[in-house]
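Shown next, in structure tokens, is the structure this report addresses.
All protein chains but one are shown in place.
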Amino acid sequence: MGQDLFAIMTSNAEGGEGDAGNTGSWRVERPVINMALCTPAKKQKASCHLCWLYCPDGVISKDLEPEIIMEYCKGCGICAEECPTNAIEMVAESEFVEE
Amino acid sequence: MSTTEAIKKTTVVKLDEEEYTHPGNRACTGCTLNTLYRVGLKALGRDCIFAVPPSCLTVVQGLYPISSSQMPILNVTFASTAAAATGVRAAMKRLGKDTQVVAWAGDGGTADIGLQALSAAIERVEDFIYICYDNEAYMNTGVQRSSTTPRGVLTNNTQHGKVEQKKDVPSIVAAHNPAYVATCSASYPLDFHDKLLKAKQIKGFKYIHIHTPCPPGWGVEDRMAIAVGKAAVDSGLYDLYEIAHGKMRLTGPSEKLLRKKKMPPVTEYFEYQGRFKALEPEYIDALQNEVDQRWAGYREKFL
Partner (left out) sequence: MNVIDSGNVAAATAVKLAKADVIAAYPITPQTPLTEKLSQMIDEGEMDAEYVAVESEHSALAVCIGAASAGVRAFTATSANGLLYMSEQVHWAAGARLPLVMCVVNRGVGAPWTVWNDHQDSISQRDAGWIQIYVKDHQEIMDTTIKAFRLAEEVSIPVMVCYDGYYLSHTYMPYDVPEQEKVDQFLPPYHYKHTLTPEAPENLNSVTMPDTRKDIRGDAAPCYMDIRYNLHDEMIQSIEKFEAIDSAFQEIFERGGNPVVTPYRMDDAEHVVVAMGTLANQFKVVIDRIREESGIKVGVLAINLYRPFPIDYIIKALEGRKGVVVYEKALSYGNQGALFGDVKSALYPCEKRPVIQNHIIGLGGREIKTDTLYETLIASCRKADENSGITDTPNWVGLQTVEPTAAER
């Protein structure tokens, strides 16, 4: 149909990551997981995963040894606060810069 | 009763691993709406269409040409959410599709400017799910009072604390006698998840109201965003319940609270937050008293 020759410009956004850019750059502190304390890592069995559940940005994986997408992690610290075994520590980004 | 009673509690381990959002969106650091949305989509699945008015969610879902959501979304005008969702639903009916229609608005878009269209859609017995994430002020415009802002809260236009009470929207909705009404907390996302699963099974109008902590708006440390929401529920200040077939029952953490000998004081909830700094001690006492009485009533009714 000739119809598609019209409305050639509309606001119809398509799904993709990084709408706000590299949101990892917002971070002041970064989460560091101590696998020795992390329940699923320790048990090597699907369990807990509360960091994955609560992470607002969905950047923590639901793995036995959870991985964090640092490119997008905003560093809110909810994972550290909610971790029942205190396996996640928020460490100042400046320390990583120095390293 | 109907099959809707049969929803089994979803555990974190069993929760769908697939993500329906994209990382790197514009939500503020520690935004619990972001958590809510992520987990909510896991319950809704892909076969749904959203109607969204101006709200933080508009921004969270992405600025053109990038969408941070994998869902089909119709952005609509502020007052028209429930009416626009009605139109999408009517189209699905005409096309013979079962696609779930979801209206997802904030407290301003629901309790204030959107209330008329919402009331009308419930009265017409429209068949869709309406979700209100209530962060208790106009956060997207920079923290102004809404009708669901609680008494005493400091916002940019209640600089000595809001004088009036919080509007009880779930009760207003319930007075329309829709198929399903539920309250949730962003801090208990699995409870929300399972209520959505239930709502999906029910024909007719479904309303879910969610207490949604907002770190910048509430003056809460980012990392305490989930904890503060839990404190509201655990102190008995904010009740999680559902009304199905006209019957109200407490759910999840609030149901558990019934059997608790002693609930933490409401001050524990206030202490996390900068916005309650202006609360007068007499009002806190009165509020504690009100909470205690309400829960005494619940215990009498449900235990």
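Every chain is named by a letter (A and B) in the order it is written, and numbering of its residues begins at 1.
FYI, a contact is a pair of C-beta atoms (placed from the backbone, for glycine too) under 8 Å apart; a residue touches a chain by one contact, two chains touch by 3 or more.
Please read all numbers here as calculations on a predicted model, not as lab measurements.
Engineer: Identify the residue among B:Ala43, B:Val76 or B:Val169 that touches the chain left out of the display.
Structural biologist: B:Val76
Engineer: Tell me which residue among B:Ser119, B:Gln144 or B:Thr267 touches the hidden chain in the full complex.
Structural biologist: Reading the full complex, the residue touching the unseen chain is B:Ser119.
Engineer: Kindly state which of the options B:Val13, B:Met92 or B:Ile172 is in contact with the chain not pictured.
Structural biologist: Once the missing chain is taken into account, the touching residue is B:Met92.
Engineer: From the list B:Leu15, B:Cys28, B:Ala43 or B:Ile66, which touches the chain that is not on show?
Structural biologist: Counting the whole complex, the residue in contact with the absent chain is B:Ile66.
Engineer: Take the complete complex as the reference. Which residues in chain A touch the chain that isn't displayed?
Structural biologist: Listed in rising order, the touching residues are 1-4, 6-16.
Engineer: Going by the touch rule given at the top, which residues of chain B touch the chain that is not shown?
Structural biologist: Residues 46-49, 51, 58-59, 61-67, 69-77, 79-80, 82-95, 99, 116-117, 119-120, 123-124 of chain B touch the chain absent from view.
Here is the rule we use: only the chains that are shown with their structure count from here on.
Engineer: Can you give the whole-Å distance between the Cα centres of chain A and chain B?
Structural biologist: Using C-alpha averages as centres, the distance is 23 Å.
Engineer: Per the contact definition, I'd like the list of chain A residues that touch chain B in the complex.
Structural biologist: Where chain A meets chain B, its residues are 11-23, 26, 46-50, 52-59, 62, 69, 71-72, 74-78, 80-82, 90.
Engineer: Where on chain B does chain A make contact in their complex?
Structural biologist: Touching chain A from chain B are residues 12-13, 15, 17, 19, 21-27, 29-35, 38-39, 62-70, 189-190, 215, 221-227.
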